[in-house]
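Removed: one protein chain of the complex. Kept in place: all other protein chains.
Right after this comes subunit A.
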Amino acid sequence: LTLCWFFYLAIGHHIPIYTQCLILVISNKESAAQQKGLLIFGVVLSVLLQETFRFAYYKLLKKANEGLLTLSQEETMPISIRQLAYVSGLGFGFMSGAFSVVNILADSAGPGTVGIHGDSQHYFLSSAFMTMAIILLHMFWGVVFFDACEKQRWWAVGAVVISHLLVSCLTFQNPEYVASLVPTYVILFLMGVWAFYSAGGSLKNLKLCLTCKDKDLLLANHRPR
């Protein structure tokens, strides 16, 4: 079931990504200064659009899940909202990553590398790392966002939106790859920790897992896996 949800969300989430691409394509035709302005506008718009869609999906998924529950015989939900958050975030991330990397991959197939007009030749490597960061970030944002919506913590929702905007704007630092990648990874780490905690993790659990005492704990509490 998780897999089904994942694919559905992945396909569904490409609407905001697509609009972002459209904006980029349109902006290509203008002059350089106008292009920069249009690009910034486009990026901001697409971030807001993505977050709006995320919220819409949250509402939709909650309704759908409750509906399924009334239909089914079981007592518990087939899929928890946390799992939904994870899957939705991953779907977003996957789509976003695919759109940003497929183009680059296609062009990298031919001979040669970036640099004839003076750009850095580490273009491919840094795009790859950036894409990875974005995918993981989307996943963490999904988890935090859904959790915040559940608990009506609107400031957390705002923090997610702001951090998304921040990361997108950091990409304008390219080709200063250090300046854009390092802060992005810092934000990634912070968001990861936040998502871990909001998903129900804690330092105690982590230590338990790492020292392989989890089996003993389970056995002690007679809890099935």
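The definition used in the following text is that a contact is a pair of C-beta atoms (placed from the backbone, for glycine too) under 8 Å apart; a residue touches a chain by one contact, two chains touch by 3 or more; residues count from 1.
Criterion: contacts and distances are computed from a predicted model.
**Student:** So which of "Pleckstrin homology domain-containing family J member 1", "Geranylgeranyl transferase type-2 subunit alpha", "Translin" or "Nicastrin" is the UniProt name of the chain that got left out?
**Tutor:** Of the names offered in "Pleckstrin homology domain-containing family J member 1", "Geranylgeranyl transferase type-2 subunit alpha", "Translin" or "Nicastrin", the one UniProt assigns to the missing chain is "Nicastrin".
**Student:** Given that one chain is not shown, which residue among A:L49, A:A98 or A:V114 touches it?
**Tutor:** A:V114
**Student:** Looking at the full complex, which residue from A:A98, A:M132 or A:C169 touches the chain that isn't shown here?
**Tutor:** Answering carefully, the residue with contact to the hidden chain is A:M132.
**Student:** Can you say which of A:T52, A:S72 or A:N103 touches the chain missing from this structure?
**Tutor:** A:N103
**Student:** Quick one: say which of A:F55, A:F99 or A:F124 touches the chain that got left out.
**Tutor:** Result: among the candidates, A:F124 touches the missing chain.
**Student:** Among A:Q34, A:T52 or A:S80, which one touches the chain that has been omitted from the display?
**Tutor:** Checking each option in A:Q34, A:T52 or A:S80, the one touching the absent chain turns out to be A:S80.
**Student:** Give me the subunit A residues in contact with the hidden chain, please.
**Tutor:** Missing-chain contacts on subunit A: residues 28, 66, 69, 75-77, 80-82, 103-104, 107-108, 110-117, 119, 121, 123-125, 128, 132, 150, 198-202, 204-206, 208-209, 214, 217-218, 225.
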